[in-house]
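Input: a single structure, listed below in C-alpha cells.
Every protein chain but one is kept in place in this view of the complex.
Each chain gets a letter, A, B and C, in the order it is written, and its residues are counted from 1.
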C-alpha cells in the first residue's frame, strides 16, 4: 500500500476523532449537568427580589438544616442510580432509623447515631444481598424493604412517635450549630465533599459509573461489580440512616410514619440534577443543587402565600410542583438531544 | 430432546408455576385455619377487592413489557373518579340530559385518564424521558388536578348506574369481577395472538432493533401508556361506584406499588420484553389473599407490612428460578 | 421567660400551619380559619404539610422567617412539632395549638405556647363506648376500625373506648384493625373482617368516613346496619348525620373542626392580656336520632 494512502487514512481517522469537544458541546454538556445550579441561582434571585426576608440568615439556615436529610438520601440515591439501580426504601429506612436512634437517645448522641446508622445499614445489607446474590431487580427488592422498613418502624415504635431524650445531648445533632452553621448543614457539606471525591477520585466511584454504563462490560473488564453494587446499597442505607438520626434529633422524635415519598423526592432531585436515570453518568454537586431547588419551591410557595395576594391550596402546590418538574425534565431532554445531535 | 421439549414448553407457559404454587399454598392455609373461608361471600369479596388492582395491573403489565413503568396510575384514577360525579351531578347543558349525561359520566373520565396516558406517552416517546420520571410528573400533579376539580371535597352521591357498577351482580357474580375477568381475557389474548402484542414484546426486548425491523415503537409505547391510563380511569370509576362517593384525595392512593408488585410476582420481567397477563392476575390474587389472611387473623398492620414484603420477595425469587 | 406577647393591633399577619387536606374534616377546619381571618383582621399565611410532621416544622419556620405575628398550629403529631413551637418562641412569636396537642412533657402551654384548643379524644372514645353499652344493653361483639396508625386521635380514641368497654363483661372487641381514617380502606377492612367474624354485632369506627365504609360493607354482605349490627363513630359529618336519620348509623360523637372563631377569640383575649387556660376545651356535641336532623344543616 502506498505511503500517501497510509497518511490519508491516518488523516481520516484523525478528522474523525478530533477536535474532541467543541465549545458548543461543552457548553451544552455543562448546561445539562450543571444547569440546575443556574436554575437554583435564578430562583434565589427571584425570591430575593419578590419577598422580604427571603435571603435572611434565618430562612437560609433553616432551609439548609431541614433539607440536609433529603440531601443525604439523594446522595445515596445518586450513587445507586449511577450504577443503573434504584432504591425505593430510603424514606422508610430513614423513618426506621429515626425510631431506633430515638430509642437509644438517652444513651447519648453517639449510641443514637450508631443505632440509627446501624438500622440503615441492615436495610442496605438486605437490599445489597438480595440484589447481588439472589439477582432480584433493585426495583422489586427495595419496594419490599420499603414496606418492611415501614412495618418494622411501626412495630418498634409501638405505632406512635418515640420521644427522644432532650438532655442527653442527642438533639444537638439536629438542632445545634457549629461556627454559626447548623450541624446538619455541615454534615451535608461533608457528604458533598466526600461523595464528590469518592465519585471522581476513587476506584469505587469509577466502578460505579462503569457499572451504570455497561454492567456486563464492567464485569468482563474485571471490575468488582457485585462488591461495588452491594456497597452502593449499603451506602444508600447508611446515608438514609444518618438522615433518620437527623430526623429524630432535629424534631425531637422518632417518627415511624415519616419518610413516605422521600424516595420519589430523592429520585426527582437526582434527575433534576442531570444524572441519567439509566446510570453511567452523574454529579453529586448537581444532585444536591437539585435537592435545594426542589426544597426551595416549597419555601417559595409558602412565601407566596404570605404575600396575601393569592392563597394557594395544597392542591395547586402539587400541580405547580409537577409542572415545574415537567419543565425541568423537558429542558433537560432538549439539551441532551442537542448535545447528541452535535 | 424430550428434556429440551420440556424446557421449551415450560418457558412458554403463561403462568409461572411458582406463582400458582404460592396461590395454592395460601388457599390451603386459609381452608385449614381461617373461619368461614369456604364461602361464596368470601370468594366474591376477595375478587371484588382485587378487581381494581388487577385492572390497573393489566395496563401496567403492558407498559412494563415495553420496558417502561407507570407511577401515575393512582393519580389518573383520582382524576377519573373525581370527574364522574361532577358530570352526572351537573344540572346544566348536555350533561343534564339523562342518558347522554350518564354516557358522558362513564366515557369522559376514562378519556381524561387516557389523556394522562397520552402525556406520559409523549414524554416517554417524543422527549425520551425515563418512564419513571415522566410518570412521576403526573403522579405528583395528577392528584392535585383532581383535588382542584373538587376543591378537595368529598363528593357523595346515589346514582343507579354507578350503584350497579359497584354493587350489581350477574348470576351471583359481582359486576366488577366480570369486568375484571373480561379485561384480563382480552388483554391475555391481545398479548398472545395479535400483532400489537408481539410489537409490545419486541419493543421491550430491544427497542432499537425493533424500530429497524419496522415496528412503530413510538406508537406501540404510546398505545401502552394510553391503555394503562384508560384502564386506570375505569378502575377509578369502579372505586367511586363501590363507595358511592368520590374522594380525590384518596382514590387509587398507593395503587401503583400494588400493581407493580402484582406484575412482578406474576412473572413479567420488570426490564421489559415479557408479559404474563394471567400471571399478573395470579400475582394480584396472591397479594390480596395475603392481605385477607393477615387481616382475618388479626395481624396488626405493621407486622402485615413485613410479611407482605417477605412474600413478594420470595415469590419473585421463585419466579427467577424457573 | 414565658410565651411571647402578642401586641394589640387592628390587623395581624397570622400563620396557619395545616397538616394535610385529605379529608372532609381537615377541609372544614381550614375553611373555618379562612372564614374567620377576614372578621378577625388577620392576613393568613397558609401552609399545608401534606401529612409530614417534619415538613410542618419547616412550614412553621418559613412563617417565622416571614415574621408573622402569631402562629396557629394544627400539629400532625405531638412530639415532632415541639421544635417548631420552640423556634417560634425563640423568635418571639406566640403559638396556639389547635385540634391535636403538643407533647406536654417537653413543651408546656403557658410557658412555651399560648394554649391548646381542642377536644378530648380519650373522652370521645369513652362517650362512644358509653352510648354503645347503653344501646346494646352491655352485650356485643365489636369490630373496631382504627384511625391512621400512630396518630393521636387514633391512639386516644382507642384508649377511651377500649378502657370503657373492657369493664363490661358482656362486651368483647373481636377485631381491631387500621382503616386509615378513610372510607374505602374502612370498607375493605370491614368486608374482610366480616367474613372471619360473621357474628359481629357492633362496629366502632374512629371517624365517620370509616363508619360510612363499614355501613357499605355491611349492606353488601346483606346485613342491616342499625339493626343487625350497630354502628357508632366520631366526627359529626353531614353524611354521618344523614346516616343517623336513615337509621344506619347509631350515633356519632362530634369532633368539631370549627376552630376559626375560638382561635380568634383566644388570640384577642391573649393580646388583651387575659389569662388563658392551658387547655381551651372544645365542647363536643353528641349526635343521635334525637338531634341529627336539626344539626344536619350546620354539619360539614
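Simple rule for what comes next: contacts are C-beta pairs under 8 Å (C-beta built on N, C-alpha and C of every residue); 3 or more make two chains touch, one makes a residue touch a chain.
Definition applied: contacts and distances are computed from a predicted model.
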Consult the UniProt record of the chain that does not appear here and report its protein name from "ABC transporter", "Salicylate 5-hydroxylase small subunit", "Phosphoribosylformylglycinamidine synthase subunit PurQ" or "Ribose transport system ATP-binding protein".
"Ribose transport system ATP-binding protein"
Omitted chain's touching partners, listed by label
A, B
Among listed residues B:202, B:224 or B:315, the absent chain is touched only by B:202
Who touches the missing chain here, A:189, A:224, A:261 or A:285?
A:224
Per the touch definition above, residue among B:18, B:85, B:166 or B:273 touching the missing chain:
B:273
Missing-partner contacts on chain A, residue numbers:
1, 4-6, 8-10, 12-21, 197, 200-203, 206-207, 209-210, 213-214, 216-224, 280-281, 341
State which residues belonging to chain B touch the missing partner chain.
3-4, 7-8, 11-12, 193-196, 198-199, 201-202, 205-206, 208-216, 218, 269, 273-274
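In the analysis below, only the chains that are shown with their structure count from here on.
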Graph shape for the chains shown, where an edge means the two chains touch. Line, ring, star, complete, or other?
complete
Go ahead and note the Å separation of the Cα centroids belonging to chain A and chain B.
30
Rounded Å distance between chain A and chain C, as computed from the means of their C-alpha atoms
36
Residues of chain B touching 2+ other chains?
147, 151-152, 300-302
Two or more partner chains touched - positions in chain C
21, 149
Interface with chain B, chain C side, in the complex: residues 21-24, 27, 149, 175-178, 182-185, 187-189, 191-198, 209, 212-213, 216, 220-221, 239
Chain A contacts chain B in the complex at 86, 130, 134-137, 139-141, 143-148, 150-152, 154-155, 159, 264, 267-268, 271, 277-278, 313-319, 321-323, 325-326, 329-330, 333-334, 336-337
Under the touch definition given earlier, write down the residues of chain B that touch chain A in their complex.
69, 71, 123, 127-130, 132-134, 136-145, 147-148, 151-152, 257, 260-261, 264, 270-271, 300-306, 308-310, 312-313, 316-317, 320
